[in-house]
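Here the complex is missing a single protein chain, while all its other protein chains stay put.
Moving on, here comes chain A:
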Amino acid sequence: MVDLLNFREGETIGETPVSIEEFLGASNATAVRIAPGEDARALLPHLDRIALVEVAFPAFGDGRGYSSARILREAGYRGELRASGDVLVDQLFAMRRCGFDSFAPDKALDPAVVEATLSRYADVYQKSVDGRRPIWAKRHEVN
């Protein structure tokens, strides 16, 4: 694995995440991993004891992880939310908008391209969980 890309205030979490099944069992784990077909909502009762959720992207074209991430953030999850696997630079923008704040891509990403990609769109059309004010809010000065 290559270096983690971190957009958090502090350090990333070092703990190795366990599966949802293990987590929901008797474990003391504070790091958990969601596979594409798994229900992120199973974690909602436990958010206060989770420090890291890693969402697996075995193939970049499988977009279920975007919903998982947004669901967690919508429920108020504040810990680290990491996308891992087949994460390409061109997916970062949408992933950031869905609440991911760290990335563990299978293949290293060119920092210059990452920077350019993430700063490309000055505004966004939708309200999501990244705190950005959508264009419609700016047009009408509402929150």
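We adopt the following convention: a contact is a pair of C-beta atoms (placed from the backbone, for glycine too) under 8 Å apart; a residue touches a chain by one contact, two chains touch by 3 or more; residues count from 1.
The rule we apply is simple: contacts and distances are computed from a predicted model.
Between the names "Sulfite reductase (NADPH) hemoprotein beta-component", "Acyl-CoA dehydrogenase", "ABC transporter ATP-binding protein" or "Hydantoinase B/oxoprolinase family protein", the one given in UniProt for the chain missing from this structure view is "Sulfite reductase (NADPH) hemoprotein beta-component". Listed residues A:4, A:24, A:42 or A:88: the one in touch with the omitted chain is A:88. Although one chain is hidden here, its contacts on chain A can still be listed: residues 36, 60-64, 66-67, 70, 74, 88, 90-91, 93-95, 97-98, 113, 116-117, 120-128, 134-136, 138-140, 142-143.
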